[in-house]
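Apart from one protein chain that is not included, each protein chain of the complex appears where it belongs.
Our next item is subunit A:
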Amino acid sequence: MAQPFLKKDDDRDDEEYSPFLGIEKGAVLQDARVFNDPQLDARRCSQVITKLLYLLNQGETFTKIEATEVFFSVTKLFQSKDIGLRRMVYLMIKELSPCADEVIIVTSSLMKDMNSRTDMYRANAIRVLCRITDGTLLTQIERYLKQAIVDKNPVVASAALVSGIHLLQTNPEIVKRWSNEVQEAVQSRAALVQFHALALLHQIRQNDRLAVSKLVTSLTKGTVRSPLAQCLLIRYTSQVIRESGVNTQSGDRPFYDYLEGCLRHKAEMVIFEAARAITELSGVTTRELTPAITVLQLFLSSSKPVLRFAAVRTLNKVAMSHPMAVTNCNIDMESLISDQNRSIATLAITTLLKTGNESSVDRLMKQITNFMSDIADEFKIVVVEAIRSLCLKFPLKYRSLMNFLSNILREEGGFEYKKAIVDSIVILIRDIPDAKESGLLHLCEFIEDCEFTYLSTQILHFLGNEGPKTSDPSKYIRYIYNRVILENATVRASAVSTLAKFGAMIDSLKPRIFILLRRCLFDNDDEVRDRATLYLNTLGGDGSVVETDKDVKEFLFGSLDIPLTNMETSLKNYIQNPSEEPFEINSVPREVKSQPLAEKKAPGKKPTGLGTPLTGPTPVGDTYERLLSSIPEFASFGKLFKSSGPVELTEAETEYAVNVIKHIFDRHVVFQYNCSNTIPEQLLENVFVIVDASEAEEFSEVGSKPLKTLPYDTPGQTFVAFEKPEGFPSVGKFSNVLRFAVKEVDPSTGEAEDDGVEDEYQLEDFEVVAADYMVKVGVSNFRNAWESMGPDFERIDEYGLGPRESLAESVNAVISLLGMQPCEGTEVVPSNSRSHSCLLSGVYIGNVKVLVRLSFGIDASKEVAMKLAVRSEDENVSDAIHVIVAGG
C-alpha cells in the first residue's frame, strides 16, 4: 500500500485505485456462488452484483449458460431483507433480460414485492416485472398495475405509468383498458405522475383525433403543474393545430393563445418548447412569430450555453423561411460569433448569412475570416454552404465572397471541406457570369497543389467546358498541361480531355494543342495515350487545321444521355454473346428503369399459391425488343421506342389474370397481353383478344398473334398490333374481350378432354395516352441543357388547375401526365411551401428531346396555378406538350 504514495500523481497509479483492476469474468462468476449460501452476506452479495454489472457495462457478454446460472443464483437473493441488495437484484434481473421460462421463477417474488408495504419495492418490482414480462403474465398482474397507477405514492404511480408506456408497444389492447385510471392520474398533484400519465393517455388515444383534441382543450384551460407535462401538452397542442388547420376567415389559429401564454411560463424548458412550437406552425405569420422571437432573443444572451444553443438553432431554422423576422436579433447574433462554444458560433454565423443584407456582407466576411481558422471542418462546411447561398442572393457581392472562398481554399483542410468550397465556386461561376474568370483562375491555382484526385479531375472537366468560352482561353493551358507533367494517371487522362476541348473550340489554339497532345502519346499509361490518340484523330491532328465540325463537338461536350446502368447491362450482354458486329451504342435502351418498383408491386397483386407470378420477372427494354422482333408479324415495325409498364385488365384473384403492356413504335403500337390461367381444372386453347378500337379513331388493327395453349399456372402472351399515323402521338381508348376455347382437365392425370367449349371473358378498358409517347431521359445539368436547347421553339403558357389537395399532389399529377423524368430532385415538394419549380426532361416520339420547366403556386383556398415552359427541338412537339397539359 505504500507504493501508491510514492507517485501519487501518476496516471497509472490512478488505475491501481480502481476496485475493478484486474477483474476477470471467470473469477466473478465463481464469486457469484455466495448467492447460494444459506447465510447470506448482503454486503458481499451486493459487491458481487456490482462487479457483474461492471462487466456487462464494459461490454463483456455472458454465454447463455453463464447468464442462466447467474440468473438462478440471483433469484435466491430475494430471501434477504436488505434493501440495498434488493435494488441490485432488480437491476441485475433487468440487465440479464431473462427468457420466458426463467421469468416464471421470479414472478412470484416480484409479485410479492409489488404488494409490499415498502414503496420502493412496489415501484421497482413493477418496473422489473413489466420489463421482463410477456402478454400472458400481464393479464395476471393487470389488476395490481391498475391499482399502482392511482397509488398515492408518486414513485409507484410513475413506475406503473412508465411501464404502461413501454407495454403499449407490445400489448396495446391490455394497456388501453387502463384509461380510467390513467385519466385519474393526469389530475395527480405530483408533477411527474402528471407528466407520465399525460404521455400514456395521449399514446392510448393518439389515433383518435377527436379524443386528443378534447384532451388538449381541457388541459390547456386547467393547470398542468410539471414543466415536463407542460412541454408534452405544447407538443400535443401543435399536433392538434396542425391537423385542424388555420381558420382562414378570421386568421385566428386555435390554441395560439395557449402557446403564447406558455412563453411567460417560469420554466425555461416550457418557454422554449412554446417558442419552438410557434416557429414551426405551418404558414406562421409575422404577428404570430414576434413574441416567440422575442423570448428566443433573450435566451441568446443567457449565461447558459444550452439556452444560447437552443435559441440560435431555432432562429437559424426560422431564418430559412422568415429571414426578416430574425433580423432584430442580428446584434445579439454578432456577439455570438466569438462564443466559446463553436457550435453556437457556427449557427450564429450561418443565421447571420441568411438574414444579412447587402451592406453587411463585407463586415460579416471580415468577422468570419478570423473565426474560420479555429473551427473544425464540419463547421467550416456549414459556413461555406451558407456563403454560397448568400452569394447567389447578392450577386453583386461576388468579389468579396469569391475572395473569401479562394482564401480558405488555400488553407489546410480535409476532402469534404475542400469539395464544399470547390462546389461552391463552380456554382458561383455557373450562376454569376462576372465571377467566371476569377473563379476559374482560383480553381486553376488550386489544382496546382491539390492532393485530391477526385477534385482535380472534376475541376479539369469543368475547366474544359467553361475555359474555352472565356476572353483569354490560352492562359489556362499552362495549368492544364502542368497536370499532364506532374500528376497521377487519372488526372493526366483528365487533363488530356480538357486540352482536347480547348483545341476543338478554339481554332487559333489548335496547332499548339496538337503539339501538347502529341507529347502525351508517349505517356506510360494506356488510358492517357489512348485518349491522346483518339483526340488527335477526331480533331484532325494530322497537321491540317480544319474547323472542328459539329459531330466532334457533340462527341467532346455532349453528355451521355444513356443511363449508366443500362449501358452496363448492354455491354455485359454483348460480351456474353460474342458477335462479329461491333457494339452499337444506339441499341442501349434510354428508358430510366423503375423496375424494382414494378416488381415489388407485382407479386402483391397475385393470388397466393400461384407458382409463377403472372408477369414473371418483368422483361424490360431490350428484352421486349428482342421478343417483338422475334415475331415475324411485327419484325418490320422497326425500332421499339418505348414499352409501358404492365396495366392490369382484371381484378386480383379472378379466374384469368390479364395485364397489358403497350409497345410504341414509330408507326405502330403493339399490345402485349400477358395472360395467366388460375383454374387447375382448365386448359385454354387458341387464346386471343378482340380489341374494339372504336374510341381510338386513328388506330387500325393490322395483325395479331394468338396464344395456342394456356395451361394452368403457366403464363403466356398474345399480341395485337395497330397502325397509327407516323410519329404522331395518337391517343385512344381500347376495350377488350378475351376469347378462348376451354377444355376440362382431370387434375389427377393432367389430361385434357378432347372437346373444347368456346367462351369469352370481359377485360377492362385501357387507354393509350400522351405519356406513352414520352421516354424518361434525365439530363445531368438541366440549366445547361435548357440553355443549349435555346428559345427557338419555346412555348410558355399558364394554366389554372383549380382547387387541389396539395401542391405536391399537383406536381406529381402533372409529372405523371407528361411521363417525363424529373431532374435534380425537383419532384420533391418541401412541406408548407406555397410555390414550387419542377424541371422535367424526356424524349418524345420521333427522338425529339423535350425539356419542361414547371412553376406552381398555391393560394390559401388551395387553388393551384401553373406556368408551363417547354423547349424542344421541334415546335410541333413543344405545342404537343401544351396540348397534353391542356387536355389533362
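The rule is simple: contacts are C-beta pairs under 8 Å (C-beta built on N, C-alpha and C of every residue); 3 or more make two chains touch, one makes a residue touch a chain; residues count from 1.
Methods note: contacts and distances are computed from a predicted model.
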From "Peroxisomal acyl-coenzyme A oxidase 1", "Coatomer subunit zeta", "Phospholipid-transporting ATPase" or "Retinoic acid receptor responder protein 1 isoform X1", the UniProt protein name for the chain not displayed is "Coatomer subunit zeta"
Touch with the missing chain holds, among A:Tyr236, A:Tyr417 or A:Phe740, for A:Tyr236
Taking the entire complex into account, which one of A:Ser73, A:Ser116, A:Gln717 or A:Asn847 touches the absent chain?
A:Ser116
Filtering A:Gly135, A:Pro172, A:Pro305 or A:Gly414 for touch with the omitted chain leaves A:Pro305
Among A:Glu268, A:Glu723, A:Glu764 or A:Glu824, which one is in touch with the chain left out?
A:Glu268
Which residue numbers on subunit A touch the omitted chain?
14, 17-20, 42, 46, 49-50, 53-54, 57-59, 61, 81-84, 86-88, 91, 94, 116-118, 120-121, 127, 131, 155, 158-159, 162-163, 165-166, 192, 195-196, 199, 202-203, 206, 228, 231-232, 235-236, 239, 268-269, 272-273, 276, 303-307, 309-310, 313, 340-343
